[in-house]
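Just dropping this structure here.
Just one protein chain is left out here, and the rest sit where they should.
The first chain written gets the first letter, and so on, giving A, B and C; residue counts start at 1 in each chain.
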Amino acid sequence: MEKIRIGLLGFGKTGKLVANEFIKDEAFSLSWVVRKTATDHHDYASRVLGYEYDCGKLFSVEELDHNFRMENPVDALVDFSSSDGVRLYKNIIGKKVPVITAISNYEPADLDLLNSIAEHAPVLYSPNITLGINVLMVAAQIIQKIAPHADIEIVEEHFKAKSEVSGTAKRIAGVLDLNPKTHINSIRVGGIVGRHEIIFGLPNQTIRLSHESISRAAFGQGAIFAAKAILGKPPGMYTMENIIAKMFEQNIPVY
Amino acid sequence: MEKIRIGLLGFGKTGKLVANEFIKDEAFSLSWVVRKTATDHHDYASRVLGYEYDCGKLFSVEELDHNFRMENPVDALVDFSSSDGVRLYKNIIGKKVPVITAISNYEPADLDLLNSIAEHAPVLYSPNITLGINVLMVAAQIIQKIAPHADIEIVEEHFKAKSEVSGTAKRIAGVLDLNPKTHINSIRVGGIVGRHEIIFGLPNQTIRLSHESISRAAFGQGAIFAAKAILGKPPGMYTMENIIAKMFEQNIPVY
Amino acid sequence: MEKIRIGLLGFGKTGKLVANEFIKDEAFSLSWVVRKTATDHHDYASRVLGYEYDCGKLFSVEELDHNFRMENPVDALVDFSSSDGVRLYKNIIGKKVPVITAISNYEPADLDLLNSIAEHAPVLYSPNITLGINVLMVAAQIIQKIAPHADIEIVEEHFKAKSEVSGTAKRIAGVLDLNPKTHINSIRVGGIVGRHEIIFGLPNQTIRLSHESISRAAFGQGAIFAAKAILGKPPGMYTMENIIAKMFEQNIPVY
Partner (left out) sequence: MEKIRIGLLGFGKTGKLVANEFIKDEAFSLSWVVRKTATDHHDYASRVLGYEYDCGKLFSVEELDHNFRMENPVDALVDFSSSDGVRLYKNIIGKKVPVITAISNYEPADLDLLNSIAEHAPVLYSPNITLGINVLMVAAQIIQKIAPHADIEIVEEHFKAKSEVSGTAKRIAGVLDLNPKTHINSIRVGGIVGRHEIIFGLPNQTIRLSHESISRAAFGQGAIFAAKAILGKPPGMYTMENIIAKMFEQNIPVY
């Protein structure tokens, strides 16, 4: 089987972990990585990550010439850079190449640009692209509908240095129509990678859905899952949530 | 609105809690309770439960005469007695009256009888009729389909005196096609009412679904939920699982 | 062995559970219960609790005459009434009778009175008299000393209707010198009886100590534990915390 050729934008801490997941996965080949700045002198992402072979040629933004996208074609672009990464798309990929982006926050102008790209290519955008969080989010919405009388609270735990409230927790509050100021309980201690819990309290029973992140490599796995899901899909904006919601629908148990 | 008239079979420890939930719920009126043996001298379930008014007239099995079901009509029967309770149905309810039964284990002959009753009335049978456990079960089956590479383990915690493995945990293992001997971890300590956890392990993240019982009154709430769900349904065998699965299907979030 | 004779002050919801624990424990005999108001017509606490024998004669406050304490001597008094219960002590027990009190909040004048009683009798006062909470509190203080760089957060979960922050959580924050306004996270959902968790976050590991209440009968068990601990002790004010701290000291493992 032909491997799916991936271009990666962004090679920071998370970007490196994402590159590593695509390198390890046999269904994919990491064609290239475009990064802003080079802090090392390697030519390949694989070398930076400790592999003994060449894979994922590294380019810095300045090096990109107008032939780049013709000479380095890919089947999908994965973007873990920053809001303005979208402005590079026209230089690095063709108009119809599927895009998976996990940028935390888009500037309005950049989001507009992303939306215009979604007119001629499938674009999946999810700030938290892990499988688990999206599964939790969909399950929680359904449970809320089934047990509308349940009290719901969100607990999120992260490392001490994370000062703001988790964006994922806010998103969960949003889909459950809960006031994030009063229903999100943020715990900041030590080195916890990330834990989200949704508690449903009923008079005689309590349901808890929780997600624990072990490593940010989960974002790479999420990008792989997303890439497989949107390849071949019609143009448009997609999210992990609506892909997972669709999978819920298709996998209702039959008795 | 007309109240839904309920007949209850069984008035043991759980039966009493179930009676109490129906008494408290304004949508229902507890017409009568049929029990095997009388250990007290009250005439009404409500009095045994500490209420200052009469509700849920108590009958012992011996008292039932052939006019009982004509003189004491109900809209649904709730059965928390034992396997052979089903043999009394013909004496206490009409042929088409919906039945909700939560017997732990049916003898084969009694189950056959129950099935024959389901030919002309809707019969919902679930040994664990709590809302939460059934929500967990359906969600777990879907997650397993979405993440088939996840390792799954079941943990169940109960009070020290419970010697056998939880039937609910076995049922969860069954629907997930896991070997109960190797995938159920049973903890027996102190007075834990009941806790079930399903753990989905992925390389970089862990999802946990858990259900904690606070009181067995949750069975009463489950029976109320079930009664509302099957009233007016066509004859046939139903389970909480397939009712909940249907509710999952109807409540897939749309974006 | 002679049974320890107990007098109980208070017969509300928790008082009844406490009475029941003393009735069930073979080391004790519940001599009497003094209560404010009678809502039933039983003569004995045991009868109210469903036992078929007489135990724990019930008295209402008005019935107490000046001979009461001479005619109904006890070895210890257990007080689950309210702040002003202490004003009755002179009428119901001798000056040197040990007292176990678990009143949530004392009015200053009543606390003064309690302190004066402690000049001639051992008095144990703990608003949360459960074994587990006090074990947690002492262990947490020691861990904080051993790992002073750990970040600490307190989570407390209770039923929806409990509006104020848990007094126990505030007490935990107090002994750990944490600002209760910023370090206590209160979850209010459904019917959770009570759960307290103390989280210690270190860069590469997390320690959690948690306590889950199954039933308020734990207060009765705590009172039994406390009664055994202070019988024969010299006069003075005691708390469960310092008794447990002393037991920690005496049970340091030796290798």
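Basically, a residue touches a chain if its C-beta (ideal position, glycine included) is under 8 Å from a C-beta of that chain, and two chains touch if they have at least 3 such contacts.
The structure presented is a predicted model; accordingly, all values stated were derived computationally and were not measured.
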Absent-chain contact - pick from C:L30, C:A169 or C:A217: C:A217
Selected residue (touches chain absent from view) among C:A27, C:A109 or C:V175: C:V175
Residue of C:L49, C:L64 or C:I143 in touch with the missing chain, whole complex considered: C:I143
Footprint left on subunit C by the chain that the document does not show: 130-132, 135-136, 138-139, 141-143, 145-147, 175, 200, 202-218, 221, 239, 241-242, 244-249, 251-255
Missing-partner contacts on subunit B, residue numbers: 150-153, 155, 157, 159-160, 185-192, 199-206
On subunit A, residues whose C-beta touches the chain left out of the figure: 190-193, 214-215
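Just so it is clear, only the chains that are shown with their structure count from here on.
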Centre-of-Cα separation between subunit C and subunit B, whole angstrom: 37
Numbers and ranges of subunit B residues touching at least 2 other chains: 214-215
